[in-house]
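Below is one structure, written out as structure tokens; the observations come after it.
Only one protein chain is missing from this complex, and each of the others stays in its spot.
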Amino acid sequence: MAQLFRPGADSIARCVLIAIAVAPLVYLAVTYAVVLSPEVTGQNITITQPVPFSHEHHVGGLGLDCRFCHTGVESSAVAGLPATETCMTCHSQIWTQAEMLAPVRASFEHGVPLRWERIDRLPDYVYFDHSIHVAKGVGCTTCHGAVNEMPLMRQSAPLTMAWCLDCHRDPAPSLRPNEAIFSTSWTPPADQRDRGKTLLSENGIDVAHLADCSVCHR
Amino acid sequence: MSLTLPARNASGSSRAHSLLPATMTDQAITGAIADPLLRRGAGRGWWIAFAFALLGAFAMVATMALVFMRGIGVLGNNKNVVWGVPIANYVWWIGIGNAGTLISALLLLTRQDWRASINRFAETMTLFAVAIAGLFPILHLGRPQYFYWLFPYPNSMTLWPQWRSALVWDFWAILSYLLFSIVFWYAGMLPDLATFRDRAESRRAQLVYGALALGWRGSASQWRAHRMFYTTMAALAVPLVCSVHSIVGLDFAASLMPGWQETIFPPYFVVGAMFSGFAMVVILAAALRQGFRYEALLTPRHFEAMAIIILASSLIMTLSYATEWFNGWYSGKSAERGEVAFSFTGTYALLFYAQLLCNCLLPQILWWPTLRRRLIPLVLVSFGVLVGMWLERILIIWNTLSRGYLASARQTFHMTGADWSLLLSPLGLFAFLFLISVRVLPSISMHEVKELRHEEAQS
Amino acid sequence: MTRVVIAEFGTAHDQIEALRRLDAEGFEALDAMSPYRVAEVESYLPRPRLTIRPHMALAGFGIAAFAYGLQWFSAAIAYPINSGARPLNSWPVFLLVPFEVGILAAAIAGFVALLVSCGLPRLHHPLFAYPGIERASQDRFFVLIIPPSDAGSRLALERLLFGAAALSLGEAQT
Partner (left out) sequence: MKQEETIDKGVSRRAALKLLGAQIGLAAAGCSKPSEEIVPYVRMPERLVPGMPLRFATTLPLSGFGRGVMCTSVEGRPIKIEGNPLHPASLGATDVFAEAAVLSLYDPDRSQVVRHAGEISTWEAFAAELSAVIGNSATRGVDGLRLLTGPITSPTLLRQIGSLRNRYPKFVWHVHDPLENGAARDGAVLAFERPLLSVPQFRASDIIVSFDADPLGPGVSQIANARGLSARRRVRKSSPTSARLYVIEASPSLTGANADHRLALPPDRIAALVVGLGRQLGADLPDPHLAEAEATLLEAIHRDLAPHAGRGIVLVGPTQPAEIHAIAHWINGQIRAPVDLFEPPGNGVPPGTLSDLVRDLEAGKAESVVIIDCNPAHEAPPALGFASALRRSKFRVHVGSYADETAAICDWHIPQSHALESWSDLRAFDGTASLVQPLIAPLYATHSSHELLAILDQRGEKSDYEIVRDSWRGNAGSQDFEAWWRRALHDGVIAGSAPAKVTPSPKVPSITTLPASTRPSLVLRPDPSIFDGAFANNAWLQELPKPLTKEVWGNTVALSTADAERLGVAEGEVLRLTVDGQFIEVPARIDSRQASGVFSTTLGYGRKAAGRIGDGLGVNAYALRSAPRARRGEANWAMAPLTVSKTGERRFVPSTQHQFTLDGEPQEVFRSYTLPEFLGLRSPSDEPRLESFFPVSEGGEPRWGMVIDTSLCIGCNACVVACQVENNSPVVGPEEIALGRGMHWLRVDSYELGRDSGDRIGFQPVPCMHCEAAPCEPVCPVEASVHDSEGLNVQVYNRCIGTRFCQANCPYKVRRFNYFGYADGQEYAGLGGEVMRLHNNPDVTVRARGVMEKCTFCVQRISRARRNAEKVHRGIADGEVVTACQASCPTSAISFGDLSEPQAAVSALRKEPHHYELLGHLNTKPRTTYLAQIRNPGETTKAKP
């Protein structure tokens, strides 16, 4: 009887067998990498907006307080976007002819709201409340990043559940004193862990409750 | 349990040529099993059966598509009877699936010589049945697209499966059992694939079987390693099989619902699995025997041995039922007692009596040796057992969930068209797969039959 | 690459008989080939230690331990969640999954060990070129003998084999 297979077939057969064993692991690894990639989480991806609003200019440059525009942040679940009239408080005086502000003026004139693209997006089943975070010592830049350095706004955190839980399980490293909540320049001091612990008890944060499903999902 | 064959075959001295006719030389055995596949085309009977099976397979695919697209609301499950046909089917098919490996392994370990002729297709049956069974837990999910959450993998939610759930045990049990069975089946088939490689006439068949045989040469050292592996696998298979169906039993027993929370469930599910599994093997053996003219390989003695096991299982099942009723009464709890009373007098009482008829009474005709050596009565009993065992599974679900603890929550299940389709069409899919497999793979283990013949000759 | 003498027999009985005689005459049988396992031949052939079972045990217990560890870690450490007031480390029920995956791991490890022990996959093997070898998987029985170096012994071997009802005799590479 003649040989059915060439000598090289043995190596191929071995490779096939090994591939069968390894494929599921590779699949797992690749999907995990994809799920965490910015393409999926949206992290650091800049979205085109109707008006190229620059936080760098308004916050970093002019030093506007976050709450000037995001008025609901201390009282409501949603921080809120400014009404057109808020923009026009200044822009009826300065840059009144600027081309890039034409949509704002049109909105104000015709009463048609601006339509911004949402940047930091949580799924519908996640109930995030800005006001409680702000009240408990979580600063704006902790989640939104250094907006004062962003000419165009982008999502700076992955906003995955794991990312949320990091802080919910151990908030101490991210807590800051009340006066620094809206500061864009705050950086954790060297003894942040101790300070964070103090803030935990000062703010009455019960970490045992924070990883409950019902804290965010209902 | 000990399963003894008739006395004349029990001792080695009198077994000579008793199972296989003397005309079955090595050459004849090879020819009888390989040639219908390698050298002859499929007969008309096969094609007709295949056409029907194909229809069933399509129906199954269509039903699955319906369930996935419209939602499982197309089934009859309601707010209290939340489980229904898919779960009953799952238990039934996994029961069928348990039999193959159990038969193969248990009979190997207990040195039942008649095993050689039936173990291969019983294992094949196992693979397809378990694969089909594995579909149902996914099919019955409200959101089947997320079934993989039962698997522990690193994820961005930092969540893990909830390991206390019987469904997670199920997931691992089925997965382990399916993969284990594939390995067991494939390893057992390696030498036969080599035979096919060497006997095939077309180049393509030679290459395919050659690749699948991995270069098996049948050298003594290979045989030695093979035997060591195979018997070890058999020794592992028995506890695995028992655990798999015990876990299926735990799906119910680990709950606190009346009629479910019973310690007898795991063993009784294992026996039930063997019961329905042997019934299915009998039917498949009869079909193969007719279809491939395997009269010399599948003799009345084979059927008789299986009949005796069916009979014994039936007795154990009857005892289990009686134990269940007794315990229901003995518990002194009104919910448990009510549950037993409900099965005899409630909404589904007629089905319950049909179940008892099929599982307890019908197999008793096998006490008559003449009947158990005849194909037709045995096949009829087997069909009855298959129906009875499905009824048992659906009634476990329906009776408990329709009644439960609160009078206000009593509710009857109504079968929908999709339920019927989901009940019947998997049989078509199974037949489809099985028919293909018997055309392309050796459905009787040639090397083991030859070895049996050799052993018979030696003694 | 060794050269071997290959003898072909019609029955297992003849094969066993030939091996018995070879052994008695001091010839060194290397291997035998048969369509099914002929247990009797093994006593005349070299029997290297098989490590299939230790490997299976190792993999089985190892993976089972890993599975238990994973359950314990995920349920009690990574995200401790109160599930029906059950203990976080519900060890009795945590034994089920390790049992299942342990057996699976043992099976897979055993299969790999089997392939390694058998030298498989080996799609291309010099023996496959030997004429008539295809019947080794059907109904013929072969014995592989290390050829004696001297011609006299060689002749004695041939005589012995034909005397033991060898159907054919040849040489091949292995």
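For reference, chains read A, B and C in written order, and residue numbers begin at 1 within each chain.
Keep this in mind: contacts are C-beta pairs under 8 Å (C-beta built on N, C-alpha and C of every residue); 3 or more make two chains touch, one makes a residue touch a chain.
From a predicted model like this one, the values you see are computed outputs, not experimental measurements.
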Statement: In the full complex, the chain left out is in contact with A, B, C
Statement: Touch assignment to the omitted chain, from A:Val26, A:Leu62 or A:Ala77, lands on A:Ala77
Statement: Among B:Val168, B:Ala234, B:Val248 or B:Leu298, contact with the omitted chain is made only by B:Val168
Statement: From B:Ala28, B:Leu141 or B:Ala296, the answer for touching the chain not displayed is B:Leu141
- line: Those residues of chain B that touch the unshown chain are 70-73, 76-83, 137, 140-144, 146-147, 149-150, 159-162, 164-168, 171, 251, 254-257, 334-335, 338, 401, 404-414
- request: Could you list which residues of chain C touch the chain missing from the display?
  value: 79, 81-87, 90
- request: Using the touch rule from the top, list residues of chain A that touch the missing partner.
  value: 42, 47, 71-72, 75-78, 80-86, 107-108, 111-118, 121, 123-125, 127, 129, 131-132, 135-136, 203-204, 206, 208-209, 212-215, 217-218
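By definition in this document, only the chains that are shown with their structure count from here on.
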- request: Name the shape of the chain contact graph, picking from line, ring, star, complete and other.
  value: complete
Query: Between chain A and chain C, what is the separation of their C-alpha centroids in Å?
result: 59
Query: When you check chain A against every other chain, which residues touch at least two of them?
result: 1, 4-5, 9-10, 13
- line: Going by residue number, chain B touches two or more other chains at 158-159, 197-198, 210-211, 214-215
Statement: Residue positions on chain B within touch of chain A in the complex are 153-159, 197-198, 206-207, 210-211, 214-215
- request: Within their complex, state which residues of chain B touch chain C.
  value: 25-27, 30, 152, 158-164, 168-169, 172-173, 175-177, 179-180, 183-184, 187, 191, 194-195, 197-199, 210-211, 214-229, 232-233, 236, 239-240, 243-244, 247, 446-448, 450-451, 454, 457-458
Footprint of chain C on chain A - complex, ascending: 1-10, 13-14, 17, 211, 213
